[in-house]
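The structure appears below as structure tokens.
Of the protein chains in this complex, one is absent; all others appear in place.
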Amino acid sequence: MTLQVLDPTNETAPPPGQLALRPAGLAGKTVGFISNGKEGTTAFFAHLDRMLRETLGVASVISRVKSNYSAPADAHIVAEIQGWDAVITGIGD
Amino acid sequence: MQLTSKAYDVEDIWAVQEFYHSKGWTDGLPVVPPSPDAVQACLEWAMMAPEQLVGIEPVRGVAITAEKLAINAVMAGCLPMHFPAVLTAFTAMLQPEFLLHGATASTGGCAVFVVLNGPIRQELGAVGGFNALGNSDRATMVIGRALRLALINILEVRPGGIDRSTLGHPGKLSFCVAEDEEDTTWLPLSVQRGLPAGVSAVTVMAAGAPRQIMNEWTTRPEEILETFAAEMRANLRHYSLHGGNYALIIPKQLREHLQSAGWSKTDIAAFIHERARVYRREWAEVGKGAVVRDRGDSIYPALGSADDLLVIAAGGPAGGFGAVIPPWLGHKSRAVTLPIGACVDCEPPKQ
Partner (left out) sequence: MTTRFASAAELMARVVGFPGYAFAVIPHPISSAGDDGLRDMAAATIAQARDLLLRRS
């Protein structure tokens, strides 16, 4: 006996995102960090800060920590991204 | 009514199981085939159009429609009469303060703990007696299961995908309790949390596994509650220092001692708020000395305020047992209570 059954999933695809234009180089530029603030991240991003300046000539590094490591970045942090040339963030703990 | 979900013609019920399992559309258990008729019956019972918006998952902007929730409810074994509770629970989970994405993606592996209050319990045969935290009755099993299937299918919360739970716990299959409002002098949980008496309601909480305590050797409220507080202190020590909503399940044997002494849920919460707290330095006693640092004298209460405690009357009539249900991540996800059948603040959150 044939049964007709329905798809339980969200069949709507997300709208395609648009990649930001990459800079030709990072010398003299501003890079922002968005950290989840978990154990180890302070030292990790401190090393990253130093290496960006020494190896890629980055002029300014701005470091931001989310107020909630289980939620997206705070709106005021996202708003600051417009003033940066690149962002480094991640998933992990 | 016009359903828009893709339909599949499958040979028989056994083929349905293999088809849905192979697609990753199940929780590992057999599912009830979600036929158009069964889905429409749920929508008609709840008086909802298929395309009606239950809500939007805030982080990813995913719209949850009544049709999709009904499909997952049918799969879980829900009858139409169970669907309003599923709708209300999921609407509550989509409130920003519940932090649905964080709670369901986290390595912490919490489940959605659900409490039913009001006349709906009798209508559904939801019983807050024997085996309250296990397989107590059909209604609470299928309502709890429907939420997990909806998370799996509508929000792709699958193990190793968005669901990064290291361990999880059995409550992720179904974790729903009906409060025993008839055999207690206490106010129902929903009334404690601000709803009018007599209104059917659902409370959801991002919760860890229940921890059973036992104290059948005293009738003194302070001593009985001290055992609950000790279990909460253990959670602060062994799991997480962050305070938030905790739930206490208090079955009849212990409940009668507290009620006889004139203790209300408010009295219980005030006591627990004072007693369930630890010093950060205690973490050094349980192998976590590395993160005590110079903050050893800091005090961490399990509850931000006494109002954070959810006290629930449920469980069988005998046994000096109780349960502590800890939060996933206390200060990040808050319990939400909503009435069934009322549309409260139905507009999607403005960006």
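Every chain is named by a letter (A and B) in the order it is written, and numbering of its residues begins at 1.
Heads up, the rule we're going with is that a residue touches a chain if its C-beta (ideal position, glycine included) is under 8 Å from a C-beta of that chain, and two chains touch if they have at least 3 such contacts.
A quick note: this is a predicted structure, and the numbers were derived from the prediction, not measured.
Peer 1: What shown chains does the left-out chain touch?
Peer 2: A, B
Peer 1: Of the listed residues B:P96, B:P119, B:G134 or B:G161, which contacts the missing chain in the full complex?
Peer 2: B:G161
Peer 1: Which is it among A:L3, A:L26 or A:I62 that touches the chain not included here?
Peer 2: Checking the options A:L3, A:L26 or A:I62, the one contacting the hidden chain is A:L26.
Peer 1: Decide which residue listed in B:C78, B:A105, B:L309 or B:A323 touches the omitted chain of the complex.
Peer 2: Answering carefully, the residue with contact to the hidden chain is B:A105.
Peer 1: For chain A, which residues touch the unseen chain?
Peer 2: 14-17, 19, 21-26, 38-41, 43-45, 47-48, 51-52, 55-56, 86, 88, 90-93
Peer 1: Which chain B residues touch the hidden chain?
Peer 2: Residues of chain B in touch with the missing chain: 60, 62, 105, 156, 160-162, 164.
Operating definition for what follows: only the chains that are shown with their structure count from here on.
Peer 1: For the complex, which residues does chain B have touching chain A?
Peer 2: 3, 5-13, 16, 19-20, 25, 33-36, 39, 59-64, 68, 71-72, 75, 99, 101-103, 105-107, 149-150, 153-156, 291, 329, 332-333
Peer 1: Of all residues in chain A, which touch chain B in the complex?
Peer 2: For chain A paired with chain B, touching residues are 1-12, 14, 39, 68, 70-72, 93.
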